[in-house]
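Note sheet for the following structure.
All protein chains but one are shown at their positions in the complex.
Letters A, B, C and D mark the chains as written, and numbering starts fresh at 1 in each.
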Amino acid sequence: MVQDLSDRSQYPARNRDGTLDVDLTSGKYLKLWQGPNHPGITGNMSVELTVCGDEVVEGKTHVGYLHRGFEKLMERRTFIQCFPIVCRICVPEPDFNEYCYAAAVEELAGVEIPEQAKWIRTLILEMGRFNSLMMYLGGQSGSLGLGVIGQWTTYVRDLMLDRFEELTGARIYHMFILPGGVRDTLPEGFDARMEETLREAERTMKDVWNVMFQNAVFRKRTIGVGYINPALFDDYGVTGPTARGGGVAKDVRRDQPYLAYPDLEFEVNVARDSDIYSRADVRRRDALQSIDLIRQILAKMPRTGPVMAKMPNMLHWKIPRGETYIRGECSRGEYGFYVVTDGSGYPRRVNVRGPSYTHAMALLERLIVNCNIADVAALLVSLHTYPPEIER
Amino acid sequence: MKDELKPRIVKGPDGIEFEVDPLRDYYCEASPSVHPPVYVKIVEDFFNWARSESLWILGFGTGCGAIEMRPLMTPRFDAYRFGVQWRPTPRQANLLMISGYLSTKTLKRAIRSYEQMQSPKYVVGLGSCTINGGMYWDSYNTIKKLDEYLPVDLYIVGCMPRPEALLQGFEDLKQIIRAGKAEGANQYAEKFEWYKANQKKVIHDWDMPDYNW
Amino acid sequence: MQDLQTRLAQHTDLGEWTQQRADLAFVTVAREHLHGLLRHLRDHEGFTHLVLLTAVDWLEDGQFQLTYLMNNRAAARDIGVRVLIPREGADMDSIHDLWPTAATYQRELREMFGIDFPGSPRVDEEFILEGWRDMPPYRRDFDTLKYAQEEFAERPGRVSKDPETHMKQKLYPDGA
Amino acid sequence: MPITTVLSPFRAWKFLFQNPVTVRDPLTERPGAPRYRGFHQNDAEKCVGCGTCETICQNGAIDMIDVGLAPKDGDSGLRPRIDYGRCCWCALCVDVCMTGSLSMSNAYTWTDANADAFRFTPGVDKKPWDNDQLGYRRPEGHALHGKDRVEMAELEPEARIGTFDEIVAGYDVARARLEADRCVECGLCVATCPAHMAIPQYIKAVRDGDYERGLALLYETNPFSQVCGRVCTHKCETACAAGHEGDPIAIRWLKRHITDQVPHKDYVRIVGKPKKAAKGEAKTIAVVGAGPAGLTAAYDLARQGHKVVVYEVRKHPGGMPRYGIPEYRLPYDILDADIDVIRAMGVEIKCETRVGSDITMDELKAKNDAVILAIGLHLGRSTRIPGSDHADVRKAVDLLRQVTDEDPVDVPKSLVVIGGGNVAMDIARTMARLQMKAYGEVAVTVTALEDKAHFLADPDEIRECGEEGIDIVDARGPQEVVIDADGRVEGLRTWRVQSIFDAQGRFAPSYDESDERIHPGDMVIEAIGQAAGVDMLGEGLTEALEWNRGRIQVDADGRTSESWLWAIGDCVKGPDVVHAVADGHRAAKSILAAFEGKGDEA
Partner (left out) sequence: MSKGHDRLKVLTTVGEVFAVAIEFERTARDFYVALAPKVSKSIRYLVEELAEEEQNHFDLFTAMAARADMAGVLAAEIQRPASDRKFSDCVHLPDLGEHPDDQAVLQYALMREHAAMEQYRALADETPAGSLRDLFAYLANEETKHKNELEAVYYDTVHSGGV
């Protein structure tokens, strides 16, 4: 049923410098900007489309609208001062930054975090994954005009934000996972309230299934659309649900388990068609899996013992020269921090590897060719991109 | 300047050639002007009341604060009941929410969006970054004081401000509008040169007309 | 990963090998060996996934370190290949022929570090920055705070006192 | 497409019959969570203005501003003002707060049309959330810096009681770094240190392992760094911000660590050569008393190229640190090393020269451009209770001096010490060691007027006395030295002290005569206090000088009413090494200023 449509042969030739030979004055082609201020774009980015009729012949991703220069700013902040800033790199799922950063400096400094902290970190990451996926489901359905899903998922996401708030003290930027562990233990009565939230989430997920995935319009517009040839996955650094939607069971949680994941039971969700529907379905099942994992974590986690390792004075914490890479499976794929230290109190270099970086740039530009204008938004959302992590 | 913005000869589908100067032809160059209040105060008060009760926000998520808008658009906080709603195009909006930091690249777009909005129009700065740079105070790519570039009617503090704080902000903005003090658009027209100079200082590839109306 | 090191050493002239974790090693190679090594790693050692490509500025040594990080999922191990190039007039061979996605990384490095990758698609196009006139911002000698203070207006009226100095002024101004 | 996919979406219609989830009144119904990180609160009373919050704030959001509070020991008087145009609510400032004064409420709504309105000083500027009970407080046990002092190795009581070996070992490098690591470099201690030593900077030098820099810093303000590193009263540690929620930094031990790490032979090189005074500019200065005050002044003056001669009545220079402080607390070679550096600056020390008889003050005045009196407090006070004139009733200072000079001491089998200060502890522990050497057992009783809660001696001293088998009996007022029929001292009769302070809080013991005890002992040692021996001034000078309640009247710099004479150290300020050092600096500075300003007139 599916086929690789990203064949360029019938489209304009390339000039010698690699640019597309498109004569905009010919009247045959039109340039269309989708974004940055556009309902069909994910966040503050834009796609420069060259269209012929309602078909895209070329698309260029433009980012940088959210560039704050984190990697530069971190070079002039001490290791503890980097802690509040990293979460801002990705707004909908900030905790992954906190975890990767903390884990990287912990590894370089030789710090072992307490058991309870590991579990709380895992809990937070799963809560964050769930939230991110809720945003995705709302966005994916919204990109096809199915606005009601977003109304529901935003509500459950908000309930989860309430849990975040009581656990971490903040709604969006939690700043809870810091080098050495986490700030605090679970508040009293957290489990019961979490269970209530999870039940509500499960109810919503049923509705999402009925109204979104069982919806003829949605199916019609997503099955077979936005196909990615699994053979391209390695070429374009495709990871996470995007790869798993194409039958490749890439999941860092299973491939290179971290935190408490070795102690948790879960199957890697895979679909086979590598189209928008498959990716959406993988993510839907990921969300359900998160609910299950949160339950498992709360049931299995230790409730006593410290949550912070014994740390040196953070004000002048120096870390010996070294470099490392910490990865984890965030809701969109492989998220990682490459951290280089030089023995001073400041990181020498921090490089954030977000899945959107490869998905929304090179991969999108490849996939978008031949795409119908109306499907661009759906395709883009189906890659689950968050622009701030591209440009940082 | 980008090629597509340079003046050029274009051949239409009908075969007739004509000259296009995109900067002149695609934009309106007229400078903004001050809108004086209506002659009768009671009428102006009525207008202000009406304006305050229909805050239409441009759905332009300029920064991270945009993520707290979504709960407002959805049933839990439901800002629509307070006369607040989101519009996809500047032409239909009268409230520009600058949701946090603005990179210079976005500032350029924000200015365009703002200038394309209908007067009377309002700007609300969200979060610390709009006030004094916030946590990006030493970043080479974000502006520090929003009011140097756009007239700001209200600031809502936080990093980021919660939906409830935004709702409070809307209520406060309504008060300001009703009191006839939300004169940002007029201020922008009055101090147009000053704003432009500030904008051009940080936007290095200024390749658009001064006023993007 | 000892086995891998041994095998690679037969194939390429390896520099410093750093075993960071059981599943992560970094190895330094000369720039002329890079392309061959990456191809070998990809085609024969299962490191098919280019995780990232980034640079580190060793300003003091006058060098950029390019790090090519690759992942072998089946073996659950990563290898980071380091190449040191001179900072002055920095350029490097493009690897977009091995991984098309590398072009994006190379565009970023071109813009943020000023490292050229001749032949890499769109490498000279603006990527993140717009209208940037200063030196590439990720270079260590670029002072972001100074730039920010000169470029953007800060809100005036802030003063802070150092407790030690303040107490000195108030309690023992002449230092005794 | 199966028909179900057309029908399935209609299930959403069930929401028509459900209650809406909308929050009715979002502005009042939703307070922040109990842990919510909202707007800042600060207990301005508890805050000490150390500025650590400012240091850790990565946003540069905090300014330390003067809110009109006067600085005092351990409190800069500054308070943090927060710029909400910068803050990101990470609460690192709360986590790092040294006193726990800073916290966050769960309030989160603040709007204003004025961008300049978002700066405020929590706890000083009144805000609606000032008294909010909920909000982020630093979780228990969560700390960004070490709270507990790093232990220092010391000799076990059994090992130390028989010898005069130094008890504390000093930090090794690893431990010193750990301890130095705890310092937050706030600098509150500097004002409290009488010599205003560059404490945060030299602690940083320890962290960096740059001991030469550390030593240079020490010598900028204190030529008795080795001595102070061991026996300083370390008032700085009471001002230390870390002491509010943990142990203060072991500033004294870290200072000692620096001096221990640098080989003595390198000291003079690191300190640097003294200046050469311009021709004809070099003055001559006489210093009476080779204690810390006099030698510090001599050191400072010599470094400026002046000729300084120090007159010392005893065999060796050093003053109280040598003759008052026992060797197990301050080994003589350490003191010698400090003095060697001072000598290396060109200071001449004439020992066994008694001013007043060997050379008179008038002669000193005539021969020198300035004279410094730094005679200390070397006369032991007596209780003058009945029997106190017995030959076996001794004064602590005399006995300590005897031990230092290795003059033979008749060690009694048992003895009683009167006094509760550090001198009493010193003599008790010294005699205990001598007893141990002579008889293999300790029989020392210390009787003090004060009760344990008000003891003058350092808690460490009291603890160590106990460990060494010395019996401390508190709240005992000495009444009589009991002498037996053969005229030998039999013990000390005391009454219990009911209260030591009167209603005004002054020291005025009252006794319970019914609670009488006799502490047996062959010797009674009085260690109740010391006086300055000012006889050497001569009658004429004594009359000429202005006095203030028994002490020579001096101005802030130590200058007396006689323009050529400065008086410094214990004899005018009371006993304390580091005060003496500070005094020495002040006097030297004042003398140099006098030279500059008035030429030879001074």
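To be clear about the criterion, a residue touches a chain if its C-beta (ideal position, glycine included) is under 8 Å from a C-beta of that chain, and two chains touch if they have at least 3 such contacts.
Only a predicted model underlies this, so the values are computations on that prediction, with no experimental measurement involved.
**Q** Report, in label order, the displayed chains that the undisplayed chain touches.
**A** Over the full assembly, the chain not pictured touches D.
**Q** Which residue, D:51, D:200 or D:420, contacts the hidden chain when the whole complex is considered?
**A** Missing-chain contact among the listed residues: D:420.
**Q** Which residue, D:2, D:466 or D:574, contacts the hidden chain when the whole complex is considered?
**A** Hidden-chain contact among the options goes to D:574.
**Q** Identify the residue among D:94, D:396 or D:594 that touches the chain left out of the display.
**A** Candidates D:94, D:396 or D:594; residue touching the omitted chain: D:396.
**Q** For the full complex, which residue in D:223, D:294, D:324 or D:412 touches the chain that was left out?
**A** From the options D:223, D:294, D:324 or D:412, the contact with the absent chain belongs to D:324.
**Q** Of the listed residues D:545, D:568 or D:594, which contacts the missing chain in the full complex?
**A** Touches the omitted chain: D:545.
**Q** List the chain D residues touching the unshown chain?
**A** Interface with the chain not displayed, on the chain D side: 233, 320, 324-325, 381-384, 396, 419-424, 449, 456, 502, 506-509, 527-531, 534-535, 542-543, 545, 547-552, 574-576.
Criterion: only the chains that are shown with their structure count from here on.
**Q** Can you check which chain pair, C-D or B-C, has more C-beta pairs in contact?
**A** Result of the comparison of C-D and B-C: C-D.
**Q** List the centre-to-centre spacing of chain B and chain C in whole Å, with centres computed as mean CA coordinates.
**A** 37
**Q** Which whole number of Å gives the spacing of the CA centres of chain B and chain D?
**A** 61
**Q** Which residues belonging to chain D are in contact with no fewer than two other chains?
**A** In chain D, residues 21, 58-59, 83, 85, 88-89, 115 touch at least two other chains, as defined above.
**Q** Where in chain A do residues touch at least two different other chains?
**A** Where chain A meets two or more other chains at a single residue, that happens at 64, 67, 69, 72-73, 76, 84-85, 155, 173.
**Q** Where on chain A does chain D make contact in their complex?
**A** Within the complex, chain A contacts chain D at residues 77-78, 80-85, 148, 155, 162, 165-170, 173, 175, 183-185, 187, 207, 210-211, 214-216, 219-220, 306-308, 311-316.
**Q** Spell out the part of chain B that touches chain D in their complex, as residue ranges.
**A** 75-78, 81, 125, 128, 131-135, 137-138, 145-147, 152-159, 161-165, 167-169, 171-172, 176, 181
**Q** Which residues, counting only chain C, touch chain B once they are in their complex?
**A** Listed in rising order, the residues are 129-134, 137, 142, 144-145, 147-148, 151-155.
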